[in-house]
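Shown here: the complex without one of its protein chains, the others still in place.
Our next item is chain A:
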Amino acid sequence: MSAKMSTKKKKSFTAKPGSYTFRKKVTPWCILFLPMAFTVWLKYYPIFSAFYISLFKYDPINPPGRFVGLKNYLEMFQMQFYWESWKNTFIFLLLQLCMCFFIPLIQALLLNELIRLQKCLTTLYILPALIPTSVNVIIWRWIWHPDYGVANQIVKFFGGEPQVWLSDPDLVKFCIIFPGVLGGGLTVLLYLSAIQGVSTDIMESAALDGCTGFKKIRHIILPNISFMIFIQLIMCVITTMQLLDAPYMYASGGPSGASTTQGIFIYNAFNDDLNYGRGSAASVVLLIVIAVLTMLQMHFEKSEKN
């Protein structure tokens, strides 16, 4: 096969311009040229641009300004605020994993047991996932409202102290992540289709051996969809690392920087401090972290395939 291919290739290289083989080889690349050029322009070029800017004390009026080498990075690594934003990101991640990651799995496992309700409940589960963050922010900011909100009423009902929720640096992360508990509908569907993809042979033989109920979930279903769970875990980590919209819209990164994630740090660096160099440096570091995670994901996906 490979020998065949290589001879073909040689032929294509020797083909004269204008000949049929030449046209056949060149046309696809001509068609692909535009989309690829746009991808380079819109997606790949900004990465290099970010790295380039991060080496300068960037001057937006006379770009690129003074060359400072890696000084932006060194300065940034000495900023307490930078490490705090990493800490915030990781706390967000932890909360996300504790609160939001397992719930879709549980929902899917339970939905799988239902017969008649399944169809309408899955539809219902998708709905909150389709609500955009801006709408969620409006609804939940009112729920968390210290004076008029439902949250404080519930706390009071159970005899607790009313909280200020989104204005409390300790609670703000919880308040931002919590709405996500109800919004995992798309993941539920992914899990559900994975569960239903488990071969019926396995299920039936398990049932014959007396493995039903919770035992079936533990010993049959979970091991069979473990790959899916793992992929979702990495996806969850990657998306939470990039968390930007929700903390920004709920609390603009506050109070006192308690919800400043990496994304908001970058935004603040160029919007408030007008320090483009530092913003780009943070961008590059974030990119590297996410790239490593993505590669990890792809590595595992590949190994699963084999």
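Going forward, a residue touches a chain if its C-beta (ideal position, glycine included) is under 8 Å from a C-beta of that chain, and two chains touch if they have at least 3 such contacts; residues count from 1.
By our rule, contacts and distances are computed from a predicted model.
Candidate names were "B-glycosyltransferase, glycosyltransferase family 2 protein", "ABC-type glycerol-3-phosphate transport system permease component", "Sulfurtransferase TusA family protein" or "Thiazole biosynthesis adenylyltransferase ThiF", and the UniProt protein name of the unshown chain is "ABC-type glycerol-3-phosphate transport system permease component". Of A:55, A:190 or A:220, it is A:190 that touches the chain left out of the display. Within the complete assembly, A:290 is the residue of A:99, A:164, A:237 or A:290 that touches the hidden chain. Note on the undisplayed chain: of the listed residues A:70, A:94, A:110 or A:202, the one touching it is A:110. Although one chain is not drawn, the whole complex shows that of A:130, A:202, A:233 or A:296 it is A:130 that touches it. Contact residues of chain A toward the unshown chain are 5, 24, 27-28, 31-32, 35-36, 38-39, 41-47, 49-50, 53, 60, 63, 106-107, 110-111, 113-115, 117, 121-128, 130-143, 147-150, 153, 179, 182, 185-186, 189-190, 192-194, 207, 210, 212-215, 217, 227-228, 231, 238, 241-242, 244-245, 248-249, 262-263, 266-267, 269-270, 276, 279-280, 283-284, 286-287, 290, 294, 301, 304-305.
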